[in-house]
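All protein chains of the complex are present and in place, except for one that has been dropped.
And then chain A:
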Amino acid sequence: MRLRCEVNGESREVDDVWPGESLLYVLRERMGLPGSKNACEQGECGSCTVYLDGVPVCSCLVAAGQAEGHEVTTVEGLAEGEQLDPVQQAFVEKGAVQCGFCTPGLIVATHDLLERRERPSDPEIREALAGNLCRCTGYEKILDAVRLAADRKAVS
């Protein structure tokens, strides 16, 4: 089938999509956007998190066809050229990235949290990011990064 949707502000059209493919697969393998990760493909890890019409979703659980005519924003669409989004910048600065496989999903999830909450408390951060597994960091530096990004966004 043919799939048309807007991805990171550009309209995209891909052919020969098999109806069983997930949005994650289409992004990664057909659109050249492998930033969203495939750690479980069963909705358990959050590494594939993208915005679908502004709502964060696990793209591995979204059938490609469900994105038809909709807007998708992936981790690749958050920076303005060389200028990192404050969430991305904070993750780099605070050492919240080790292997980085969880990072794209956490960046999108944190981005969403900070859109909704100006200065989330620690329990709120933990709740919001509970669906994003990280095996490397023990989450301490991820919390640091979220707090830093929140502070910077609040004053800017």
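Operating definition for what follows: contacts are C-beta pairs under 8 Å (C-beta built on N, C-alpha and C of every residue); 3 or more make two chains touch, one makes a residue touch a chain; residues count from 1.
The working rule: contacts and distances are computed from a predicted model.
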Note to self: Considering only the chain that is not displayed, what protein name does its UniProt record carry among "Vanillate O-demethylase ferredoxin subunit", "Acetyl-CoA acetyltransferase", "Xanthine dehydrogenase molybdenum binding subunit apoprotein" or "Cysteine synthase"?
What the structure shows: "Xanthine dehydrogenase molybdenum binding subunit apoprotein"
Item checked: Option from A:G32, A:G54 or A:G69 whose C-beta touches the chain left out -> A:G32
Checklist line | Selected from A:V14, A:L52, A:V75 or A:L114 as touching the chain missing from the view | finding: A:V75
Next item on the list: Would you write out the residues of chain A that touch the absent chain, in ascending order?
Entry: 18, 20-21, 28-29, 32-42, 44-45, 47, 74-76, 78-79, 84, 88-89, 91-93, 95, 97-104, 107, 123, 125-127, 129-143
